[in-house]
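What follows is a set of notes on a single structure, which appears directly below.
What you see is the complex with one protein chain gone and the rest in place.
This part shows chain A:
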């Protein structure tokens, strides 16, 4: 492709073949350079995800009884929804368990990555008019699309290779391992190609991302319904690209042909995107954008009302998405005692689940922590929206009006805190609803409520910290995310790494303890609330005195 650039212009004879691709190589190099950090973080993250889960399957592999329980669990509708069609349950192996339980989540993650990357380099770029500059140069019409797709291909190949090596390192069969990781990559590319089509059809990056994610959601729903209808999937399942990857039956009875469906789909989608792309004008979409209201609603009176309009969709989808997940989780609580019985004499399991008698409560405590972590991520993300507002210049527009800085900051923080409470409480309550739906009446509603509320002071600390960082050192707001990552590690692996108490204490969640088993320590709640109050105070003090925008 670079050769095409170097070639001197040929005598006029109509557009040469490949002229629409001119500059693809350069664009690709530029994209890779621009995204070098992302392209490092994604594979590392996925590899860690594998490494974090695989140990469990290896342990399971040595324990036939536990394995049998796990296999039985795999046939329940909840697990089919949360995992896959459940191959190999008759003679369950560590590999089969890993394939059943991991493929879906890793595929979903990589599909999201592929969608975001494709839209980022095609429609979003076109919208920002940056690519107008580029297209005016010696760059062909299709070059950005092809380069974006190649970039996603490269990213997926790197992820597949790295995670395949991780599987092999855990002594899984190499051929099966790489088939699994590369078929996931192929599945993710289908969604990358879908995003490429969406990028042609929609006029805006957000629309293209939204449409692609909607297709991904539909693919998930179709597969789930199909797989629940019939063991190992009904005809409906086969409409979903997610199913094509899962139907390779890796680690059980490997077959390659479903991957052919992925390949065909990718080629067809690319062809469709090419046809659509060559017919439309630069910057235009195929789907007309709906007109909105010409006058603001009477309720849009100030920053508080405005922030609500900006955050409500994010809040709704987060609460809904996480809620569904927690509901499904709650509905498998029923199987926990059975599972516990079978692993009672397994010392490794005992170490993971602790010494407690009540395994249901232990299990719920762990999931309470997951809910809390989800809420913490939401808290940080929503609080830091203020930074995006400032960087875009909209804060300046509002503050040039008779709007005080404290009022402006408080508006953002109020909705971030409100949303966090909603996500947290609804998360735990859907966990409860799931448990009730599968007939687990104990622990009762109030125990769940206590679990939900126990995390609120620690979550307030997260909002406060993000706000204080934003107010004093906006460049360092990443620290809030670092703490979030650290909380994740402390919450799940503190015992594994044998962390000292002071190191655990850095995580606000450590002070929450395990409300399901031990109740809450009032002094800890007061302490966390005090820290949160202090951080809020700091945030308001800092924001009143600093330059804006922070340059």
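Following the convention adopted for this analysis, contacts are C-beta pairs under 8 Å (C-beta built on N, C-alpha and C of every residue); 3 or more make two chains touch, one makes a residue touch a chain; residues count from 1.
Heads up, the rule we're going with is that contacts and distances are computed from a predicted model.
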Looking at UniProt, which of "Tetronasin ABC transporter ATP-binding protein", "Phosphoribosylformylglycinamidine synthase subunit PurL", "Protocatechuate 3,4-dioxygenase subunit beta" or "Gliding motility protein" names the chain that isn't shown?
"Tetronasin ABC transporter ATP-binding protein"
In the whole complex, not just what's shown, which of A:137, A:292, A:439 or A:500 touches the removed chain?
A:292
Contact residue for the chain not shown (choose from A:37, A:400, A:446 or A:522):
A:400
Per the whole complex, from A:21, A:306 or A:409 the residue touching the absent chain is A:306
Name every residue on chain A in touch with the hidden partner chain.
203-204, 206, 289, 291-297, 300-303, 306, 309-310, 392-394, 396-404, 545-549, 551
